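Only one protein chain is missing from this complex, and each of the others stays in its spot.
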Amino acid sequence: MKQCTLCEGTGIVDGRRCEVCHGKGEVEQCLLCGSPIISSLKMEICESCEENHDIVLELDPLAGYSDIIIGKAYLGKVKRMGDVGYFVALNTSISGLIRRRDATKKYMLNQEVVVKAESLRDNRLDFIPLNIEKYTLIPFKKKIPLWRINDITDKAINGAVMIRGIVSRVQRTSGPTIFSIYDETGAIECAAFARGQRAYPAIDVENVVEVRGEVNLRQDKLQIEVKDMEKLYGSRQSVVRDAIDKVIEEEAAPSEIPPLVASPVGEELRGKMLLIAKELRKAVYKGIPILIRHHADCDGFIGGIALDIAIRPLLREHSPDKEAEWHLFRRSPSRAPFYEMEDVVRDLNYSHEDASRFGQSMPLVLIIDNGSTREDMPAIRKFKVYGSKILVVDHHYPGEVKDGKVEVDELVDIHVNPYLVGGDYTFTAGCLGVEIARLINPEVSEKIKHLPGIACSADRAKSEIADAYINIAMKKGYTKEDMLKIAECVDFEAFYLRFMDGKTLVEDFLGLGRLDRQRNLLQVVGSEVERLREQQLKTVLANAKSVKLANNLLLSTLDLDKYSHKFTYPPPGKTTGMLHDIKAGENSKRRTVTLAYGPDFVILRATEDVSRDMGLNVNIFVKELSEELPQAGIDGGGHEVAGSIKFVEGYRKPVLEKLAEKVAKLKA
Amino acid sequence: MKQCTLCEGTGIVDGRRCEVCHGKGEVEQCLLCGSPIISSLKMEICESCEENHDIVLELDPLAGYSDIIIGKAYLGKVKRMGDVGYFVALNTSISGLIRRRDATKKYMLNQEVVVKAESLRDNRLDFIPLNIEKYTLIPFKKKIPLWRINDITDKAINGAVMIRGIVSRVQRTSGPTIFSIYDETGAIECAAFARGQRAYPAIDVENVVEVRGEVNLRQDKLQIEVKDMEKLYGSRQSVVRDAIDKVIEEEAAPSEIPPLVASPVGEELRGKMLLIAKELRKAVYKGIPILIRHHADCDGFIGGIALDIAIRPLLREHSPDKEAEWHLFRRSPSRAPFYEMEDVVRDLNYSHEDASRFGQSMPLVLIIDNGSTREDMPAIRKFKVYGSKILVVDHHYPGEVKDGKVEVDELVDIHVNPYLVGGDYTFTAGCLGVEIARLINPEVSEKIKHLPGIACSADRAKSEIADAYINIAMKKGYTKEDMLKIAECVDFEAFYLRFMDGKTLVEDFLGLGRLDRQRNLLQVVGSEVERLREQQLKTVLANAKSVKLANNLLLSTLDLDKYSHKFTYPPPGKTTGMLHDIKAGENSKRRTVTLAYGPDFVILRATEDVSRDMGLNVNIFVKELSEELPQAGIDGGGHEVAGSIKFVEGYRKPVLEKLAEKVAKLKA
Partner (left out) sequence: MKQCTLCEGTGIVDGRRCEVCHGKGEVEQCLLCGSPIISSLKMEICESCEENHDIVLELDPLAGYSDIIIGKAYLGKVKRMGDVGYFVALNTSISGLIRRRDATKKYMLNQEVVVKAESLRDNRLDFIPLNIEKYTLIPFKKKIPLWRINDITDKAINGAVMIRGIVSRVQRTSGPTIFSIYDETGAIECAAFARGQRAYPAIDVENVVEVRGEVNLRQDKLQIEVKDMEKLYGSRQSVVRDAIDKVIEEEAAPSEIPPLVASPVGEELRGKMLLIAKELRKAVYKGIPILIRHHADCDGFIGGIALDIAIRPLLREHSPDKEAEWHLFRRSPSRAPFYEMEDVVRDLNYSHEDASRFGQSMPLVLIIDNGSTREDMPAIRKFKVYGSKILVVDHHYPGEVKDGKVEVDELVDIHVNPYLVGGDYTFTAGCLGVEIARLINPEVSEKIKHLPGIACSADRAKSEIADAYINIAMKKGYTKEDMLKIAECVDFEAFYLRFMDGKTLVEDFLGLGRLDRQRNLLQVVGSEVERLREQQLKTVLANAKSVKLANNLLLSTLDLDKYSHKFTYPPPGKTTGMLHDIKAGENSKRRTVTLAYGPDFVILRATEDVSRDMGLNVNIFVKELSEELPQAGIDGGGHEVAGSIKFVEGYRKPVLEKLAEKVAKLKA
């Protein structure tokens, strides 16, 4: 094909259909001399070339009887000899007969022979053999209409189609190589047969291709059996890609559903939340695997599960692979309060395995309730080397904000965090995740709208926004006690789930499954959690020491190593929180600070007023201690009034002494 | 269909065949007016309705040429136009011709047309078009005989069948949805095609269904290709379910093979052992997954493996899924001496995954050599929320027995434990497991009958029952030394196997595989175990301290943390046992007590006479210590003379002092 020179590809000359290309904008070129062909002949040879050459046509595998032109010469192969003559095949589906009386010589099985199409009636084709030795062999490429993938329905079965699209997956099976291809309307699997080899080794994920083949029904699934696949280049490539990208950009545009809770901070974040929703939707359309990592606590689980619930139905709907939700989606909890080196090595290992074994591209990575801090950077940086987009949805303090950016933004593609727009941690990851899930898939909105309230309870978020979310949950029938209990139970499960996603179990706790199960689980697990907390508290309270400092603070200390149950629930951080809450509750009129320490760490909790009125800030303590004890390997941080400090065991005593001193020196 | 009102469904009136229903008990009802149809006509329309309506029949996909009634009107679709006329299809397998001369107008491809069946000869069907606009369309449902699943053999291939049964599994494959269905005779897979959707989304595991379809051979397996599946309700449902339940109850009845060792305790337990055998057999027949959890020591492995060996052949025989033993059976060792929270979270996670991905129901859970104590309860309670039946086979002290019941019985469906009927731990879990395995599948009896002897040796069981079992093993050629060595080796493997089931390896040790391998393994691993034990003992013996107390007891103490190899074999419990056995052996005339402690635990061993004559009981020590040191987080227990006590590290000194005091105060 060649652009029509008269209309310059527009198909229109002076407002009327171009006479050269009949409005198509393109003209065919003679395969031999290159001159344009205007006639409606089926061959791509101009009339003059046809006269001057002994043209013999070679049919492509898609040609059928209706493509035969009586009188033309074809190259065939002898496939059977019978009493009546020789049966000659032109391709796998067309054959005709050289009557014995017309056969001027004997042919061998599988011998090539040039024949003239003599007559055709009811798919009965008769040939006359042509005894020419020299001829010009011309490929006859059957013209197949270009289909949009979505138009390929049952009616197209056994028919020939041509599609143009982008490859999203290349799976070498024990049978054919399966190319998943999408265009602007949908996706389909194309099976290419190459007798044990990887078919079309030059064609890979992300390439734009033109596929010609036959539609068939394989294992109850529409599939194209590839007869011919071509990688497109240059403008042919970009035209297809641009068209697809344009439609996917439109289709992937998230719904404009209003947030559950309107707030200035939410309004500021909305733009980036829409972008994240769009990226996730695009990944679904493009067959890009999605990897969600979330903090292994109740808030993190809620954020991750909300997205999980929103994305899976889209995968089921849009993917040509019925098991897409298992192949193209993974959600994993991260035990650490950041995206750890162990996590990323695991994620990369499995992503690489999928890539080499199933021809998948590297995943789109979304980190939720983690991902914002400096500690996340080494792992994220490593994933970036493999070209993955990294999306972060977090509510942890991301460090100092300059021009709306923080340190991690040099790596992260889209970063949603209330701190970036003047908000704080009370707009929890669970809230953010639910709002994004609703943008991705508004149909799940009703089902998940009570989750942010639980997330806020779990993260002890106290703010107007948090209260509004909690109210929504209360309207759905959850009391504040219910929410705290659910949060506690999910934390408990998370403690044992480790790397498992715990899908059904956690969903049941969150009231996303059968409600009788939620009730039973809360009763059964709730009482076990209560028992374990009581058991821990009994020992902890008996052994913690509290002193009133000169600055009127109540300082409680506890040796976790000596006076708490280890390697069981509740873990040290939670144990410290429980102790602190009790101490603060018992002394509600006094500002209180709690220090609980192990061999190489100390956990600090303080009432908010110690920060507000006296300037306590864990991060400042960490900084000062690093300077005062440079040889102690000081590290750590957290929120102002809740964090931990790590050190090497040999410095436990001086670190604790200095810390106590600092607390004692605080002034209102 | 409707119950015949004359015979009331019995088919018999006054001892003779009912004339209304011809003895079927049911009469057909006219689809239009509901009046009974007595004639043998193929349509479900009464004669009067047929006269009063323009009846047009719509054939179902299973109807064939022999179902055509000449003269009746049918709804068809134009499928091909030829020179001779229009070919009209009534369903995918029946079509006939409207001759061109009879066609009163032109039809489009796929146009609906009402035709009268004019003549039928040799499957050549001729139609006359009927130009009626208004008519009453009546489904013509081909009557297909009801088959029992077991009767569907190769002879039925390509034939139409109807079955009624219960759904045991619904797997959404990348092709059709596969429903596993069982009736009272067997099970079969039914493939329902729904072009990428989950077929019959309203039909789920446990439902009673009627399936009409065609038998075919798919991948060398007989399968029903579903044409039509209906969920049954009300009495139609209960009739089927009851019939199946009744037969499965009978079929699942365990064999009445006598026990290997007869004993009063065994006799008392036999009823519940039969019930457990029956539950497991029923699970096989019903396609319910089976999950076996056993203690990770030799006795536990023996119990679990005996059941494993008994159940797998049944799965192979009765399941329509050739890989059933991988899909419907899982056996896992539990490291802790109880069913831990970590275990149950893992089990639930994988069961939920199987349920959502493969449409399986939740498993039947059997816990062996664990499961009887209060510590097992939180995990069991959690599984119960998901409706699983819980079976326990244990020989650990289950707490106080009241009316033949213990605390855990509020949760456990069937509980076999010698303590419930006046026996004790010497009837070990391995013995119980082997006896139950024999009830499940008597064919394995000979193969596994030496296992209880090994289990008794492993658990140091000394009693008449244990001796009898040991004798059986001895008759099979195992010396007592062999048995102890096997036990030691299996414990060693269990230490490294962790969560793996170690099937072949442990079976080889137990003499269930090739005997040359057993010999070699025992030699190779036995000497390695010996080396590790020697190495541990050398250090332990040199550093343990022994004193003779005033009450004539020999008390040995050891700081395991300081004076034993850690994180290697033998672990602390076994190390303490070894030390104690040597001390007791060296001082065979003196009652001896051994206390070996780590940072937050102490392990106690005593000779039986200290309990018998002086009343030592670990459980009492635990209780007393909890009261004396309430802030020390005391926990633990065990047998009278073998158990462990946990505490928080800070109280090691007072706990040890008080323990030593208690031992010193014991009086004969």
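A and B label the chains in the order they appear, each numbered from 1.
Criterion: contacts are C-beta pairs under 8 Å (C-beta built on N, C-alpha and C of every residue); 3 or more make two chains touch, one makes a residue touch a chain.
Remember, it's a predicted structure, so these values are computed and weren't measured experimentally.
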item: Among A:E353, A:E410 or A:D613, the residue in touch with the chain that has been omitted; value: A:E353
item: Sole contact to the chain not displayed, among A:H53, A:R236 or A:K382; value: A:K382
item: Residue among A:V20, A:V648 or A:A664 that touches the chain left out of view; value: A:V648
item: Of A:N131, A:N158, A:S174 or A:S588, the one touching the omitted chain in the full complex; value: A:S174
item: Contact partner of the left-out chain, one of B:G76, B:G502 or B:G650; value: B:G502
item: Selected residue (touches chain absent from view) among A:L146, A:M341 or A:L515; value: A:M341
item: Positions on chain B where the hidden chain makes contact; value: 154, 218-222, 321-323, 326, 493, 496-497, 500-505, 517, 520-521, 524-525, 528, 535-536, 538-539, 542-543, 559, 561-566, 569
item: Missing-partner contacts on chain A, residue numbers; value: 172-176, 193-196, 341-342, 345-346, 348-349, 352-353, 355-357, 378, 381-382, 384-386, 600, 630-633, 635, 648-650
